[in-house]
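In this view, the complex is presented without one of its protein chains, the others remaining in place.
Let's look at subunit A:
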Amino acid sequence: MKIDRRDVLVSGASAAALGILPWAALAQDAEPAKTLDELIAEFTGGVEATEGEGITLDAPEIAENGNTVPISVEAEGASEILVLAPGNPVLPVATFKFGELAGKRAASTRIRLAQTQDVTAVAKLADGKFVRTAANVKVTIGGCGG
């Protein structure tokens, strides 16, 4: 279906709300999604990830628009960083894999958040250890900057 410009203008605010709200409702219909812990265990192969040290996740404390929330992750010496949004219907957000020419084990992007939640990042370090951290982001649903 083609959404024309007029549709977008007329339903600007409501569309933004609709874009977010059905996520929560739909989550129940779909096959049971894996939990945060299951996804982390899958990534680490069952190894316990230590909290805090060695990984940073930058995200705004308050995101007025959950459709585009800037985040940055960094973990020195990491070969992979997994980002998860436990409050979204689909928890995984992205997996960054760093190659030999990565200048820094860091990346920034913009993500969607369905609701207020603790965005979580887990890094696999060169020594085979795992570290994790989380950042709470308050999402003002339907608040398009008004």
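We take it that a residue touches a chain if its C-beta (ideal position, glycine included) is under 8 Å from a C-beta of that chain, and two chains touch if they have at least 3 such contacts; residues count from 1.
The working rule: contacts and distances are computed from a predicted model.
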UniProt protein name of the chain not shown, from "Phosphoribosylformylglycinamidine synthase subunit PurQ", "Thiosulfate oxidation carrier complex protein SoxZ", "(Fe-S)-binding protein" or "Na+-transporting NADH:ubiquinone oxidoreductase, subunit NqrB": "Thiosulfate oxidation carrier complex protein SoxZ"
Contacts of subunit A with the absent chain, listed as residue ranges: 1, 18-19, 22-23, 26, 67-69, 72, 85, 88-90, 92-104, 106-113
